[in-house]
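Here the complex is missing one protein chain, while the rest keep their positions.
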Amino acid sequence: MDTNLALILVLTPLLGFLVNVFFGKSLGKTVSGAIGTIAVAISFVVSLLLFNQITSTGKGIEVTLFDWIQISNLKINLGFLLDQLSVLWLLFVTGIGSLIHLYSISYMHDDENMHKFFSYLNLFVFFMITLVIGSNLLVLFIGWEGVGLCSYLLIGFWHKNQDYNDAAKKAFIMNRIGDLGLLIGMFIIGSMFSTLDYATLKTAIAGASNLDSSLLSLAALCLFIGACGKSAQIPLYTWLPDAMAGPTPVSALIHAATMVTAGIFMVTRLNFVFDLATDVQSVIAIIGAITSLVAATIGLVQNDIKKVLAYSTVSQLGLMFLALGFGAYEVAVFHVITHAFFKACLFLGSGSVIHGLHGEQDMRNMGGLRKVMPITFWTMLISSLAISGVPFFSGFFSKDEILLTAFHHSIPLYVVGSVASIMTAFYMFRLMFLTFFKEFRGTEEQKHHLHESGSLITIPLIILAILATFGGLISLPGHSWLNKYLAPLFTKATEGEHHLGTTEYTLMGVAVLGGLLGILIAYVKYFKQDNVPEADENITGLSKVLYNKYYVDEVYDAVFVAPVNSLSKFFRDYIETGLSALVFALGKIANEIAFQGKKLQTGSIGLYLFVFVLGLCAIVSYIFLAQ
Amino acid sequence: MNTLIAITGLGIFCLLFEILNLRKAIIPITILGLIGVLALNFYEFGTEQSYYNNMVAVSKFSTAFSSLFIVLTIFLVALSHNFYQNHPTKISDYVAIKVFLLAGAVAMVSFGNLAMFFLGIEILSIALYVLAASDRLNIKSNEAGMKYFLMGSFASGIILFGICLIYGAMGSFDISEIHESALSAELPIWFPIGLILMIIGMLFKVAAVPFHFWAPDVYEGSPALTTALMSTLAKVVAIATLFKLIAGMNVISSLENQDLLNTFEVIVVIISIASMCVGNIMALRQVNVKRMLAFSGISHAGFMLMTLLTVSASAGVLLYYTAAYALSGIAAFSVILYVCRDQDNEDITNFHGLGKTNPLLAAILTASLLSMAGIPIFSGFFAKLFLFNQTIQAGYIGLVIVAVINSIISVGYYFKLIIAMYSKEPNQERTGKPFLIYATAVVSIALNIILGLFPSLVLDLLQ
Amino acid sequence: MGNILNQIGIENYIFLSVVLFCIGIFGVLYRRNAIIVFMSIEIMLNAVNLLFVAFSTYHQDAQGQVFVFFSMAVAAAEVAVGLAILVSIFRNIGSISIDNLKNLKG
């Protein structure tokens, strides 16, 4: 029964993928879209059933299909583990997934390769589900690389444009760097505990006496590198902003709501490992904090609406890692969920705007859209309030939890986090004001076609906006349903449960004020004085550095990519030719000797006989000498 | 012994046919006769006998090698049909000379007395002088004949001197007696010298460095068929005789004087290494195929000389090696004869595109070259293998490594020819499929491959 | 007969014929006229023949002298062939100097 459920859960998206690949073109756009959406919707229903089951029984379901890879000391089987964590993830992956599929039916309708788009999306959902419900690290790795592949395919969806392809390639390779880390981590864990299975690993670690903690920390660090790759943390974050080359629904689904949270999922999954590696945890916290700040600062000055959202995603992910670093896994998970809601909503909203403006993404050419697309406006406004941490929206609770935890562990990181969230509030409302208020700054021709998007686009927006509003209720400070729900996962006493004392309230207040402050600045700067960001060329000073993302890409190019390429050229042109010349040289030498030897063969009998006699004398005299 | 007589008789018959105007019949009858002789020889195989107070001593060794010589002669006679088409009057002479030459060869491997040995050599050599110069009007042929004659007779002089010194030391020409006294008596110093002189003379005949200079010039100058004879029959005879000389007198192993033995082995090692290296390297830059094969022959002489280090054990190996080498040589030369029928030279360019015009002959030539290069399943490979095996067991691993390096070099020039045949465009019409040439080529290469598949056939004959 | 060898030791015969032999060799090496080269070769052979005879006396055994006949006959045959070749060369290039025989080389 459970097996069948699990299989239905996994295989329906795969089925959708196959159908769309083989028959998509003949089925026609709407049908293939419908198929894709239904496939994911079915998995969503199944996840609901499973969720129901889990909450009632309270313990996870293990499904083992068959042995996969045999290695001397560890036997890896293809199996699923459906417990609180994975089912929770399933819920919002498939849920938001199906919403975004629905959205895409209308959004991608003008694209000739719509069936391909849906098949990729389904494939992505398939791999994401595999990632989430895998019962051991290697099955997770299948999904892990699989979603990477799908993001590669979807970023490069418009493959005629080589820049997009570059972005896709970049994403894949940067993920691969992380994946190597993940692999190494797996190797170390495998050799330490001779298992990669979560359950056995947990018991093994719990039972293990005198662990080699340094080795374990190394493993944890490697795993974290993997997480960095997937979840776009410093130093491997630069691919995510470029990934906005993909169609907007992709950005919403993969690069905001689901795939990028895989890193958090993995760390939460292996919390029992990370708990033992405290030094690595602090590394995680620091990196998370820095990432959130850096991304936020860059986000301040971006003018591409999707870029802003991308950087805000990076910075939000940073906050989540901050929480993870303090071992407050459930807090991170909480923020993952709320973030999934409002960030998906924001992306879809921006998508609807871009759709309305026929592909215009630069906020400097927008404005005044409030009247023409009210639904988009309101939904996005709600989400922005949520992300800025305005009270009683979902984001308020989750972000607050994180900052609280940070405050309890380390004041500096708390400060960094708070600054980041203030900035978040600012650039989000900068976005809102530039996009929706004042007069329209685009071309007349665009102005003509301005219209609110169709119902297929607005319905998901509304649903997500509602979730973004009330999502916080799942973990109200004080009595959190989420914490209880996740409790069985964690070995240590759960962190987030703060009894609400004065400090907490003051901190809340501070956070709220910070958020409002950010909004206020944005209001003053872009509504009262209604200045519009300058054109690229006359951006100067600090903002130029920020606008160019601290030139990180350029640095990476100079430090890693360029050397490898020049090295490759060098090898190709010199080492290779040199080596083969070396081999040929042997033959050349022989030929040269032969050439000289031919001169000896003069054809004169006298010489021949002379040599004959010489040889004779040599031999005879040798005999005498040897005697 | 009977073999020897029969062969001589056959020779005389050939001359008689000329008188009786039976030219047409000469070649078929000679071939049949030789086949008969071959049968006779097989019949003699295994009988250990000596005739005319040990002038001729028939042994397994002698009969085995005689059969090889006879087979080779059959091929050569078969080839001569097309070769001498243009001047039919001479054909009887040429065939007769070949047969007498064979008689000399048989005498050389079955001598029991140095006199017989000397006579055998001279019969062979004189016949070869004649054949080398046989293309009277061609200066090259004259020059070849002259060179071969001068150096050959010089070498015979050396050999004669050697025989003389040995006689002086031992007071006898009889191998077995020499052997006896070599074991017992205190040897005068000129005995080893005489021995060395004889060996040097034979080394000249097998064209080992540094006594090899004649070979390329003579091979190139002589008519192709003669070259074929020299590079297959003559070389094989010489090396076999040298082997028998050393083995038969058994002086080397019986010398109680150890350091003389070492001296001898050092000399052999040096000469064989030198021959291999010089032969192979010099062959790399040759454009004339006959010349190239001359140098490859020199290198093969170097290989064969390795058997002298393990005289007691390696008679079978030598037989196998010579058979493999000679058969591939015959196959190669029959193709060369066909290709260069009406060319005035034998340059590689003549072989361009043979793979397209005559795939069969091209394949045969390729096979024979591969066999010479020692690529598996052709007998050449097994010959090398057994040789190396012997030599390593005798402990000369360094020598074997040099040999291995040489066989790598040799591939270089053998493949030059193969490439010419397959990857260049044909540059001439090649008409006619002379039956005898095709037959010879096919049969000889077939024998070569059979030897490769069942080496024990030959290898175990002389155990 | 033995007394001769008593008076003159066998070594002297050997030295004599060795000297003759070397004269022959040098003749072959340094003379360019084919005929003279032939003669030098004959000298070599005859040196050997002399030694044969000496040895046969020394050993009191006739084989050596018999062998001399062999070698003489052979020498005759050789020279016959040699001269024949020489004649055809002379016909073709009108000279008997072996320095003209250098077409085959390399």
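Just so it is clear, A, B and C label the chains in written order, and each chain counts residues from 1 on its own.
The rule is simple: contacts are C-beta pairs under 8 Å (C-beta built on N, C-alpha and C of every residue); 3 or more make two chains touch, one makes a residue touch a chain.
Heads up, the rule we're going with is that contacts and distances are computed from a predicted model.
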Exercise. Which of the following names does UniProt give to the chain that is not shown: "NuoM family protein", "Carbon-monoxide dehydrogenase medium subunit", "Na+/H+ antiporter subunit C" or "Urea ABC transporter permease subunit UrtC"?
Worked result: "NuoM family protein"
Exercise. Which shown chains does the chain we cannot see touch?
Worked result: A, B
Exercise. Which of these, A:F141, A:Y311 or A:F407, touches the one chain of the complex that we don't see?
Worked result: A:F141
For this session: Consider the whole complex, including the chain that is not shown, and state which of A:S214, A:T503, A:T540 or A:S568 touches that chain.
Result: A:S568
Problem set entry | Residue of A:I69, A:L517, A:A535 or A:L614 in touch with the missing chain, whole complex considered | A:I69
Exercise. Which of these touches the unseen chain: B:L261, B:I375 or B:A446?
Worked result: B:I375
Exercise. What is the set of subunit A residues that contact the non-displayed chain in the whole complex?
Worked result: 21, 66-72, 78, 138, 141-142, 144-146, 149, 152, 156, 159-160, 162, 165-166, 169, 172-173, 176-177, 179-180, 183-184, 187-188, 190-191, 564-565, 567-569, 571-572, 575-576, 579-580, 582-584, 587
For this session: List the residues of subunit B that touch the chain left out of this view.
Result: 316, 355, 359, 370, 375-377, 381-382, 385-386, 388-389, 392-393, 397, 400-401, 404, 407-408, 411-412, 415, 419, 422-423, 455-456, 459-460, 463
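Here is the rule we use: only the chains that are shown with their structure count from here on.
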Seminar exercise, completed: Whole-angstrom distance, CA centroid of subunit A to CA centroid of subunit C, is 99
Exercise. Which integer distance in Å separates the CA centroid of subunit B from that of subunit C?
Worked result: 27
Problem set entry | Touching two or more other chains - residue numbers and ranges from subunit A | 598, 601, 603, 605, 609
Seminar exercise, completed: In subunit B, the residues touching two or more other chains are 146-147, 150, 154, 216-217
Exercise. Inside the complex, what are the residues of subunit C that reach subunit B?
Worked result: 10, 14, 21, 24, 28, 34, 37, 41, 44-45, 47-48, 51-52, 55, 58-59, 61, 63-64, 66-67, 70-71, 74, 77-78, 81-82, 84-86, 88-89, 92-93, 98, 101, 103-106
Seminar exercise, completed: In their shared complex, subunit C is touched by residues of subunit A numbered 598, 601-606, 609-610, 613
Problem set entry | Complex interface listing, subunit A residues touching subunit B | 587, 590-591, 593-595, 597-598, 601, 603, 605, 607-609, 611-612, 614-616, 619-620, 622-623, 626-627
